[in-house]
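For this view, one protein chain was removed and the others were kept in their places.
Chain lettering (A and B) follows the sequence in which the chains are written, and residue indices restart at 1 in each chain.
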Amino acid sequence: MTGWWPRGLARRHVVERFASDTLRAAGAVLFASLIAGVVIAALGFSPVEAIRALLAGSLIGPAALTATLLKTGPLLLTGLAVALCFRCGVWNIGAEGQLYAGALLATLVATRWLVGAPAVLVLPCLILAGALGGALWAAIAGALRVMRGVNEVISTILLNFVAIQLVSLAVHGPLQESAGAYPQSDALAQAARLPELARIHLGIPIAVLLALAGSFLLFHTAAGFRMRAVGLSPVAARFAGIVPERQLLLTICLAGALAGLAGAFEVSGVTGRLFESLSPGYGYTAIAVALLARLHPLAVVPSAFFFGVLEAGGGAMQREAGVPAVATDLVKGIVILLSIGFAAGVGGVRRVGPVARAPTSLSGPQADGEVL
Amino acid sequence: MEALLEAAVRLAVPLLLAALGELIIERSGIINIGTEGLMLCGAFGGFAIAVASGSVWLGAAGGGAAAACVGVLFAYFVVVRRADQIVVGTAINLLALGATGLAVRALYPGMAPVSPTFGTVAVPLLSELPVIGGALFRQTPYVYLCLLITPLLAFALARSRPGLRLRAVGECARAADAEGVGVSRTRFAAVLLGSLLAGLAGSALSLAQSNTFTEGMTAGRGFIALTIVIFGRWRPGGIVLAALFFGAASALQHRLQARGTDLPYQLTLMLPYVLTLLVLALASGRSSAPADLGKAYRRESR
Partner (left out) sequence: MLGSRTSSLFSLMLPLVLLVVSVSAGCGGGSGEESGFRVALLTPGSIADGGWNAGAYSGLLRIRDELGARVSHVETRTPAEFEESFRDYASRGYDLIFGHGFEYQDAAARVGAEFPSSVFVTTSGNTVRANVVPMVFELEQATYLCGVLAARMSRSGRLGLIGGIDLPSIRSTFLAFKGGAQAARAGVEVREVFIGNFDDTAAAREAALALLEEDVDFVLHQANEAGRGVFQAVAERVEKGERVYAFGTNRNQNDMAPEAVIASATLNIPAAFVEVARRVKQGRFEARPLRLGMASDIVRLEMNERLQGRIPSEVAEELVRLGEQIRKGELVVPRGAF
């Protein structure tokens, strides 16, 4: 397992890599379930009952599947955003903030600017506004990185907090419902609601299509190659005539747009209003989603589905077996650690030196010291 | 004015302890965004042990120890397995929120009890000083702990052998390794020590700033600690000032509201983050951060 770096570029290794990645992801999931079961048992709940409730409440029957898919949607988009960034060496922890920014701008368009407009006008505008809001929010971190050398890890975390407070400010102030009673926006008009079939809103198939598009972009286009090249080695990329700064900005804005879309879809497809606690931390769970998918855009689909099962099943576990909802946070944490454990320091999980740092610290392709 | 200063110092203390812990970790070249989770573990561990033993001192020690245990987990993944630091930090935050939430419900069904607390201890004579007397010398033991360890840490980083090793590892792990400094060992120790401080910071929240544990009671302070390190330019002195600044901002926010100013609280809650972003934008972030910050170190195997 040496010489990892050309592997991402060589097509014939891809199949082999998928096989091992899939097994590792499955291992992580199984072991995490095992540990969670032990913890649940230690707390005096029945683990068999809990897991039965979790699976029944997320997979068996149309209502359960719908609940799972509704959670899968935002996790898929934010997971894609994170996977795209991490793969291209951009450490964007800001999907949560970008989701809120997208939701905010989408709500602004739907409840303030285009009130009473027909669906053909308001829906595309709302979706674009969501993407734009997320992209702009991400662009702040991107610009700080490119222009001032500010580490995007820090700036995206900070921007998350700012975005959440901005939404709070908005629903207490300018975007508050006309009735003026509750801290929530006006309800979106029917024309501004995404079409849905059995409560599965249009955003979910769009998210799946975007995963396909993301995979195509990343692995089958010159633009994707440039982005990945920067992630692999900014120095080498520069030698090849690629401007890492431009790629970085492009990547983070694309990711922001994806996360922003998630926010717009939540408002337009699920809640119908903007609230303060719109996201239960989708943008952070997205990191786990991307990791479990080993940063592959297509694999984000099943990975997001798995976490969707966890989110929806967590509620069922509480309803049926009385296990507190915070247990799902524990499981998420364990899944992340285990998927790292199963990754054995290979490929996507390793940290690539951030772009545009002093080049001396980037010492070209390195070999993996250890093999598990 | 004196009351404001007193409050500023009081509020700065958990931030300062956590930020100093983060400083030690970052100086070794590791970025730890799990401070929030470590603090939460410290707050819970401190609370649970203080309730069980009836001793605040045991509680504080337990808080530090609880966070250090989680720190071992962090260090294992980050230093030994060389996993991505951001990702492990995120996992620690989720893990801590879930584990403390489950534990508090399992141990204290219904409601968490009241724990013993640290009272204020006035230092004779010094506490009578004008203006700063009350702020610095009529406080809980946590403030005195800060007064003790901040200069100690500043000295250790600047002059002592372990401090120099720590910085060397953070600035250029490869060179440090070549010089015979154990990179992994140094980083492991830094994470342990830093987690211990974060845990103490958490216990200050449950044992000095309040008298109980509530789920998520750290309320983002771990992330503010992260910004304080940047704001303070990775130097103990700067970090003290930054922590005091945020402490004062928070003290002022409550007092402005108490004086009848109708200021949306969201503005003051986002203030530390916006200010840090501005500072980052205006001053280049590159110069003072440890050069190898965030990079896993691997020896060349060939």
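Basically, contacts are C-beta pairs under 8 Å (C-beta built on N, C-alpha and C of every residue); 3 or more make two chains touch, one makes a residue touch a chain.
Fair warning: this is a prediction, and the values are worked out from it, not measured in the lab.
*Asks:* So which of B:Ala251, B:Leu277 or B:Leu293 would be touching the chain we can't see?
*Replies:* B:Ala251
*Asks:* Write down which of B:Ile24, B:Met217, B:Leu277 or B:Leu293 is the residue touching the left-out chain.
*Replies:* B:Met217
*Asks:* Out of B:Trp57, B:Tyr76 or B:Tyr265, which is the one that touches the chain we can't see?
*Replies:* With B:Trp57, B:Tyr76 or B:Tyr265 as choices, the missing chain is touched by B:Tyr265.
*Asks:* Touching the left-out chain: which of A:Arg87, A:Arg145 or A:Arg273?
*Replies:* Looking across A:Arg87, A:Arg145 or A:Arg273, the contact with the absent chain belongs to A:Arg273.
*Asks:* Against the chain that's been left off, what residues of chain B make contact? List them.
*Replies:* 3, 7, 10-11, 14, 101, 104-105, 108-112, 114, 117, 205, 209-212, 214-217, 219, 250-251, 254-255, 257-260, 265-266, 269
*Asks:* In the whole complex, what residues of chain A lie against the chain that is missing from view?
*Replies:* 1, 15-16, 18-20, 22-23, 25-26, 29-30, 51-52, 55-57, 59-60, 63-64, 67, 70-71, 168, 172, 179, 181-184, 187, 266, 270-273, 275-280, 292, 296, 298-299, 301-303, 305-306, 309, 312, 315-316, 318-320, 322, 324-326, 371
The rule is short, and it goes like this: only the chains that are shown with their structure count from here on.
*Asks:* Centre to centre, by mean C-alpha position, how many angstrom separate chain A and chain B?
*Replies:* 28
*Asks:* Can you list the residues on chain B that touch chain A in the complex?
*Replies:* 31, 33, 73, 77, 81-88, 90-99, 101-102, 105-106, 172, 174, 215, 220, 223, 226-227, 230, 264, 266-267, 269-270, 273-274, 276-277, 280-281, 284-286, 289, 291-296, 298-302
*Asks:* In the complex formed with chain B, which residues of chain A make contact?
*Replies:* 2, 39, 43-44, 91, 93, 140, 144, 148-151, 153-155, 157-159, 161-162, 165-166, 168-169, 172-173, 284, 287-288, 291, 324, 326-334, 336-337, 340-341, 343-345, 349-351, 353-354, 357-358, 361, 363, 366-369
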